[in-house]
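Below you'll find the structure, written out as structure tokens, and then a few comments.
Removed from the display is one protein chain of the complex; every other protein chain stays in position.
Letters A and B mark the chains in the order given here, with residues in each chain numbered from 1 onward.
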Amino acid sequence: MANLVWLVPVLPLVGFLLTGLFRNYLSKGLTSMIGCGMILAAFVVSLLIFGEIRQAGAQAVTVTLFDFISVGKLSIPFAFLVDQLSVLFLLIITGVGFLIHLYSTSYMHEEEAPQFARYFSYLNLFVFSMLLLVLGSNFVILFIGWEGVGLCSYLLIGYWFKNLEFGNAAKKAFIMNRIGDLGFLIAIFLMINKFGSVDFSEVFSKAPGTAVGYLTAITMLLFVGATGKSAQIPLYTWLPDAMAGPTPVSALIHAATMVTAGIYMIARSHVLYDLTPVTQTVVAVIGLATALLAATIALKQNDIKKVLAYSTVSQLGYMFLGLGVGAYTGAVFHVMTHAFFKALLFLGAGSVIHAMGGEQDIRKMGGLRKALPVTSITFLLGCIAIAGIPPFSGFFSKDEILSAAYGKSPVYYAIGVFTALLTAFYMFRLYATTFMGSFRGTHDQEHHLHESPPAMTIPLMVLATLAVVAGFLGIPDVMAPNAHLLGNYLSPVFADVNSGGIPGDTASGAELSRVAEWGLMGVSVLLALIGTFVAVSRFSKKPELGEPTGFGKVLANKWYVDEFYNAIIVRPLGLLATFLVFFEKNVIDAIVNGVGKLVQYGSRQLRLIQSGQVGGYVLLMVVGIIVLFLVELFIKK
Amino acid sequence: MPINYYIFLAVTLFCIGVAGVLTRRNAIIIFMCVELMLNAVNLLLVAFSKMQFNMVGKIHPQAGIDAQIFVFFIMVVAAAEVSVGLAVIVMMYRNTHSIDVNFLNRLKH
Partner (left out) sequence: MGITQVLFWFLSIMAILSAILVVISKNPVHSVLWLIVVFVAISGHYILLNAQFLAIVNLIVYAGAIMVLFLFVFMLMNLNSETEPQKNRWLKIAGVIAGGALLLVMVAALKRADLKTQVAQMNTGDIGLIHNLGMALFHDYVIPFEISSVLFLSAMVGVVVIGKKD
């Protein structure tokens, strides 16, 4: 079955080609059928592969399709690596992807048929690229997928390209990503230079004998790539702007899948990271800083999607923290649970926006609980999950990362838990402002409030179920020994970092005493509950509607990071560009025009030699003869 | 006589012709200087013909005769050229009442 893995990416590719090439001829129904059907088929194939690979003792399989690049000693095959990690991601991508496709058929229904087909073709192309990313058996194939998802992200953010602001957001995302991609690319070149190969297995087997400095350079550059794609400091600012795209796109690309590519990449190359403690520290610190920063910003955002976007950035920070402290299983676990509850939250937000007729400002909502019961309940489940209240999924994954962080340094833990408090607070602020209290929108909007059609609510319900139960895949040892199903499943991949406790977590809770671990859990749950109650009690009746002041204003303006970037990067670059334009116009053009003018002037002067007087011509002729003779006499030999 | 002497004589005559063409403005004098140059070349051709005959005449009794035939043809062509050239000069004189070549600057336009 694993040999048929090529079907998984090919199906969405076929879907992309069909919907993309025939978009002017396909009806919306047919487009939806193709778009969703292909992803569903891919999901089924993934499930079959999963059934094979999850059996104990299943070996990772490399499926080589053809030679991609073959230059001298360097050979890069176009090959897929099927192991526990990639299959897990296959399931997440195709599963969540299918639900979001399904949701989109209803959400995007107001678009015209060709635009509708364009949307689905992009979405399919995205799924294809993402699958390529996780399936590639070497860094180059991974990079192809990496670039592909970046492109699709750009196309989908700018889906409504007639709006200039959306187009700018798309460009911002693309450029930010490119900065990271450059780091990734350089890392690949360094690998080729050092190892002569980009194959995962070969690189990892050769890595232990390499100088740590060199490895640090590679891992740092890879991490630069990850910060771009996964929206970490300093390259995170594109993600909130990326909310310009349609909401399902935000759910799929900018919450569930693409932004986790960085986590996947680092988890995949954990062998390298384990060898470079410096980079690990950097990853952990950056992740933590991002988590905290984004959480503080999310406190004061009023756009429903912006809150979720910053929450995504914050959660991604958690995942990087997990990677940085060596809790690879925990990070992947959190990727999975996050994919479920964040997709759920985004789709719920989409449902709200749909019902509100495009309104995204939560200050103009309120009391939507009655009008949108399904959305409201599922959204609440998502909020509980992300806040980390047991027994919902977020609790387990977040707790695993936090306990691993405590194992490394209590400071990590303290900041992480504080961020968790903030998370609970802003999520319930969002929930309370949106769904509780009384309706604050216009009368027209109130009249049109309606629950979304089944195509939208069914994915919500499925995702809500997953968000609730997915946590039980990773029950920590302290609750029930050897119940961490995900850890056991992933153990072959992270076998080399297995140091007891949860497989795959070097600094897992097993090193702590049971009491301490229960204590840690208790603290985080307690803080989450406090955050929840404070937020609900404060915002359900009397939401903050005015403009924020003081420190709140700084937060609402995102710490002025965008302005800061504008000042130190964009403006100087703009000035440089202006200068270069000036230089181009006044120096380069002047030289070019000067040459032309010189020739014109010179020919105008030379023209006067043509006096028309025969004597002059004869004289010149004789001079020419003399010169020829002289040349013949003195120069030739 | 050594052939060098003939060469220098012919070159000298030729250069005097050139200097004449360059210094004079009278069209007919210029024309005459051209004739002078032509004759210098003729003289050299005849001298070369005799040199050639001196070298290989014993084996090839007709050696060098071609050069003299050429001289003959040059004279034929020169005669024709002079008749036409003088006609042109007369024509020019009739139009401008001068034979100054500096008036002939139509090439400029």
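The rule is simple: a contact is a pair of C-beta atoms (placed from the backbone, for glycine too) under 8 Å apart; a residue touches a chain by one contact, two chains touch by 3 or more.
Keep in mind that what you see is a predicted model, and the values were worked out from it rather than measured.
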item: Chains in view touching the one left out; value: A, B
item: Where the unshown chain meets chain A, residue by residue; value: 615, 619, 622-623, 625-626, 629-630, 632-633
item: Chain B residues touching the omitted chain (full complex); value: 1-9, 11-13, 15-26, 28-29, 31-33, 35-36, 39, 42-43, 46-51, 53-55, 57, 61-66, 68-69, 71-73, 75-84, 86-91, 93-94, 98-100, 102
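As a convention for this text, only the chains that are shown with their structure count from here on.
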item: Residues on chain B engaged by chain A in the complex (per definition of touch); value: 18, 21-22, 25, 101-102, 104-109
item: Complex interface listing, chain A residues touching chain B; value: 610-615, 617-619, 622
